[in-house]
Structures are given as C-alpha cells and as structure tokens.
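Structure first, commentary second.
The complex appears here minus one protein chain, its other protein chains still in place.
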Amino acid sequence: MSIQEQAQKLLDVTDLTIDYEAANGTVHAVKNVSFTLHRGEILGIAGESGCGKSTLAYGIARLLRPPAQVAGGQVLYYPRKDRQDAYYSAASSLQDVLQEQDSIDILQLSSEQLRAFRWHELSIVFQSAMNALNPVMTIGMQIIDVLQAHLPDKPMRFYKRRAIELLDLVGITADRLNSYPHQLSGGMRQRTVIAIALALRPDLIIMDEPTTALDVVIQREILELISSLCKEFNTALIFITHDLSLLLELSHKIAIMYAGNLVEQATSREMYHHPGHPYSYGLLNAFPTLDGPQLQMVGIPGAPPDLRQVPPGCAFNPRCIMAFDACRRVVPQLRPVSAETSERKVACHLYDPRFSVRGPTTEQIAYCYETLSEGARVE
Amino acid sequence: MRQDVQFSLPDDASEASGSIDAVQQAIQHAPQRAQVLLAGEIVPAAESQAQDLQWRRFSSVFLSNPRVLTGLYIVGFFILIGLFGPFLTHQDPNALSSDMFRAPSPAHWLGTTQRGEDIFSQIAYGARVSLLMSFAAAIGATLIAVVAGLAAGYFGGWIDEVISFLINIFLVLPGMPLAIVIASFAVKGPVTIVLVLLFTSWPWGARVLRAQTLSIRQREFVTSARVIGERPWQVILVEILPNEIALVASSFVSTFVHATLTAVALEFLGLGDMMVASWGTVLHWAQVDSALMANGWWQFVPAGLCVAILCAGLTFINFGIDEIANPALRSERKLRKSKKGIA
Partner (left out) sequence: MSTSSQLENPDLSQTSEAILEVKHLYKKFVMHRLNPLARTQAVQAVENVSFALYAGRATALVGESGSGKSTIARILARLYEPTEGEVHFHGKPLKKQEGAGSLSTYRRNVQMVFQDPFSSLNPVHNVQHHLSRPLRVNNYVQNAKQETEHILALLRRVSLTPAEQFISKYPHQLSGGQRQRVVIARALATRPEVLLADEPVSMLDVSIRLDILNLLLRLKKEERIAVLFITHDIASARYFAEETLVLYAGQMVEGGPSDVITQQPRHPYTRLLISSAPNPKVLDRVSDGAEEMPARGEIPSLIHPPSGCRFHPRCPHAMPVCKERFPARTILGDNHWIHCHLYGEEAKLPAENLAN
C-alpha cells in the first residue's frame, strides 16, 4: 500500500514560531514553520547549527523550558479513534475532547491531557539518548518503569512480557533484560532507547540525531532497524539530523531548515535529483562522494548565522550565489514550486512569479555553483 | 558589511517580463557574485567591538550585583578602619586609665575595660592586627593550595599520590583541636597563629583546585600547548591557571573568613599574645573579666559584631565570584526578577 493510498493526516503544523527570551532581546529560533505529516510517513528535517530543528522538535512535543517559549502557531494532531489494543489506555480527558472534533492542538493541551498524550501517541528519542539511560537501573527495569508509569495497575508479568517483546523488536535477546547500560555497547544502548520509545505503540516518534554518536556500521544497522519498525507498525517518524545524506535513503519527505526558517520541502527523490533552493543544492553537494569523478568541490561560502544577528530579508542571502536585492529586503514565503505538485515547496524569491517566469532548474543552480568552484580553483 | 555586488530588480513589478527575469540575471551575475563570496569571511559589524572578556564580565556581573556591592563596602570599611582607625582615636589601646568599666560615653566611644583601656582604640588597632593576620594566613594558604592543587592535578603519578595523601590527612584531622594543640606548645602570638592557620587551611583549596585542574587538563587546548612544546610550568601558569582564577579568588576569600574566625577563636582561648590588642584578645579579656555577667555588653558585642560583619561581607563577595564563574546563576537571578516563563 503506497503512502498516497494510506494518506491520512497525522500532524498538521501551521505557522509555528518559537522564541528565546535572552538578556539583550528576543531570538527567533523557529519562524512560521508549517508542514504536514501523514501516517507511516518518515519526514527528515535537516539543517546545520542554529537552524532551529531541535527547538522545533521540542516545541511540537511541548518540552520547551523557559527562556524558550512558543510564540505562535498550532500543531494539530489527528489521533486514531478506534484503538483497541492493550497498550492504549483511553484517558478520559483526551477522549472527551475527541468526541467533538477530529484533531487536537498539542499546544493547547492541559497538563493532564498532555500526560495522556505523551508516549501513547507521541514519543521522543533525544540526542545522545544512549547516555540518558539511568546507569543504576537495568534496562529491563527502565522499560518496565515506563510501562508502569503509563499503564498502571497491570500485573508484573504483563510488563515483563512487553519488555521482552520490545527488546526482541529491536534485536536484543531477552537475557539482556538484567544488564546495566554500561554493560552494553553504544549500538545496543541506542536500540534500548528506541525500544522504550516504542513501548506504547505511539503513532508518532520524534528522533533527534539518534545516530550522531555511533560509528558508521552501527549507524547503518540502526537506520535499517528504524526503517523496518516504521513500516511494520505504520508509525510516522520525524527524523532530525545534520547529515542530509542519511535522510536521502531513509525518509519519504525531507524538509531543510536554515536560521529558523523552513526553506525547502520535497520528497527525497526530488530533493536528490532536483533540489530547488540554492541552499539545498549547496548542502547536497557539500559531501565528498565515494565514487564518481574527483573534482575540487566547494562548500557554501560563509557560515550559518548567529540567531541573534540574522541577516535581513532571506537569511541565506549573504551566502547565496544567486541572490538579488529583493533577497535582502523581503523574507521569502514557503510556496509550492508549481501548481501541480503542491508537495514540493521552496522559500526563495527566484520562484516568485513577480521576479521570474519560472524558477531555476537544477542545471542553472549547478552552473552558478560551478562559478564558485572555478573561482576557487583559479586562486 | 562590505559592498555586496547584487543586481537590483524592481520589486513592485507585478509580472515578470523577459527582460527582468531574476533567474537569468542571477546566472549572468554569478561570476562576479562568486568573487565577492570567495573574497573571505565577512565579519559582521556587531562583532567588531572586540571587548576584553574578563573586564566586561567583571564589571557587568560583579559590580552590578547588590550583594557584592554590599560586601565590597563592608570589607572596604574595615580596611579603612584598619588603615586610619588609629588616627581617629588618640588613645593607646593598652593605656590604663581611671575610667574603669564604663559604658560608652563621649570620652570613650565604646566604653572601657576593667582596667580602663579604651575599647574603641582596641577595636581600631585590633582591626589592623586581625586583618593582617587573616590576610597573611589566607595568602599563604592559597599559595600553597595553588601550588599543591595544580601540581597534583597536572602531573598525576606519584606527585599526585603524595599530595592527595597529605590533603586527605589534613582534611581528616580536626582543624580546631589541631590548631589548639600546636598553638599551645609554641610561642604565643600572631606569628604562631598565622603559621597554624597556614598549616590547617590549605587542604580545602588544594582539593578543589586539583579537581578543577584534572578536568581542564583533558581539554584540547592543554594538549595543543604540549604539542607546541610548552614546558610543564608554562602550561600550568599560562594555560591552566588563568582558567581557574575565579576558583582561586573564591578559595582566597573563603580562607580569609576561615582564618578570621579561627584566629579569633584561638585568641579567645588565650593562645594569642595577650599584650597585643586584637579582636580576639578583646573577647578573651571580656571573658576573663566576666563581662557578660557584669552586663558589660560594650566589651564583647562590638568585637563580636566586627568579626561577624566582616565575614558576612566577605561571603557576599564570594557570591559575586560564583556568579562570574557560573553564568547559570546569573540568569536564575534575572529570571526570578522577571517572573516570566511559559512552557
């Protein structure tokens, strides 16, 4: 069954804005971000330091602490109404809300509703989560702890059985139930954290750089595990990373963030073959390749901006090879590239019908970046 | 910002025509744009005020904190008393007079002792003695702590074993009884007290500095210094110690407090030189003269208050040092003030 046939909306983020109150002013960490996620879809969010991707994830999960706060927007979640399995506890507070409407705004949930919501519907795997395992509890106890917190009043054999099931799902043998985290390798600890995230069969998992601290071989294993689990349980996944090449293989859709803005959104195939935004193109071509001809490559000149001093207009304009003066004045809006494909969106003035007949083709962007390489080679 | 070579388009154009197509223009201008972008890192204007990190932090954090200012005023006040106090009073602190055991009066601002000595003079002269003793002890103990802590932390191996062993022994031995024992056997006087204080106060700072040095030693700038060829003493003094200034300052202030209190206690027990007026000896004589039972509050309250207020002032200064070293405490204070925060 393809994604299109199963296309039920799961998450609808509209104009989400998150600010940090710093001593000398407000920093806009996330600016008017909007995207949609369907059931079973894997969305990859890529960006460099300061782009706001982690803040976005925490904002959606309502995990922000002061001085960070949500300054606007809504995050609509469409839960399944027909859940019957034993791992779902029908929290009455949530059910009442659902009787009247199809969706709930995560940002407006009360603390009680939030507690019912978390881990049942949405779970999160943090950056270097494998170091977040409690060193004085066995991993079995940690899984059971989570189960007990969300599904109270069940017998211990229920919890134990579920813990063994979960470890089996992630490829850890049952005898490891009584191991402490320091007795496990990095890869196994990461699998444990993923198992904990799956404990209650959530429909949405957010993973923030889950493989950054792992070696490349283990990383490949973990990515394959994540991919197969999402397929098996039809779980949607928001995968956040700075490594765009991982997302090309793993995710269905990719969103690129720069300095708090979502600058491009496309399927991974489109992103790989036809990146629309000059930044996306630059980012894709900033990775040395394993095969193909060996030529001197040029990254993107300059560096990602400090969020306290974001350039006016399009934040990318000081580094953009194709910038023109509107870019310095007006912030581009995320809009579809063409009328047919509403999935593919770019925030770039080059696609604005007021400025050009049609947006640049990938070859044209490539040509412009080529002038950079030539300039660099002559040096 | 340096001049950006960018072509301009009328941005109120409603329809793009062939002649002002942005994409075409971008392609044409690309080589020039490339030159601009490749010309080097563009330094944002706001950053070019290169301010000294230390001074800016110091003045904005330290001097603007009300507690720290209070502490500075208090300690400053006592230093002034120590420097100029004796000029305010025209009386020799040890001079006996016929006004014995009088309450405070215009002639004797803080009253007199049983033997007619002017208490205000004793406090004023005593400030000098007490402050000097505590200062000497604190400086000496901090120096020893710095040398021991940094050496133990940096060199490791047997140097660390020996120094840690010494630190542990001195920490385990109860300080006050040890001080009393030593002072009672040696020649009584300020010098002995200073030496005793040195002996018993250095381990605390040394332990903390050793831990901090161990942690800084792992940082790559220390490894870089070694690879460049810096000798160990250069690495310690130039690279590691400047990062620990806040800790050293804080340790100095704490030792100052500890030294003041211990010196006063030792003198109170009669282990100081009874002929030299200092705050502790004032209290000692007050006790010997049973001032409490005779309701002679002026004999012990002023001296006690001086000690207490001085130590409080020093502790306030320490709070400020903590805030410099740990920026998180600063923002906590600000947040408490602002009362904002929505998750």
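Here the chain labels run A and B in written order, and each chain numbers its own residues starting at 1.
We take it that contacts are C-beta pairs under 8 Å (C-beta built on N, C-alpha and C of every residue); 3 or more make two chains touch, one makes a residue touch a chain.
What you are looking at is a predicted structure, and each value in this text was computed from that prediction instead of being measured.
Novice: For the chain not shown, which residue from A:L63, A:L107 or A:A303 touches it across the whole complex?
Specialist: Checking each option in A:L63, A:L107 or A:A303, the one touching the absent chain turns out to be A:A303.
Novice: Given that one chain is not shown, which residue among A:D12, A:D105 or A:E221 touches it?
Specialist: A:E221
Novice: Hey, which subunit A residues sit against the chain that's not shown?
Specialist: 48-49, 185, 187-188, 215-221, 224, 242-246, 248-249, 268-269, 272, 282-283, 286-291, 293-301, 303-304, 306, 376-377, 379
Novice: If the missing chain were put back, which residues of subunit B would it touch?
Specialist: Per the touch rule, subunit B residues meeting the hidden chain are 40-41, 43, 47-48, 50, 53-54, 219-221, 223-230, 234, 238-239, 242-243.
By our rule, only the chains that are shown with their structure count from here on.
Novice: Using Cα averages as centroids, what's the distance between subunit A and subunit B in whole Å?
Specialist: 47
Novice: Mind listing the subunit A positions that touch subunit B in their complex?
Specialist: 21, 23, 62, 64-67, 69-70, 301-303, 306, 309, 318-319, 321-330, 349-350, 352-360, 364, 367-368, 371-372, 374-376, 379
Novice: Taking the complex as given, what residues does subunit B use to touch subunit A?
Specialist: Result: residues 1, 4, 6-9, 11, 13-16, 18, 20-27, 29-31, 33-35, 37-38, 41-42, 44, 46-47, 331, 334-335, 340-343 of subunit B touch subunit A.
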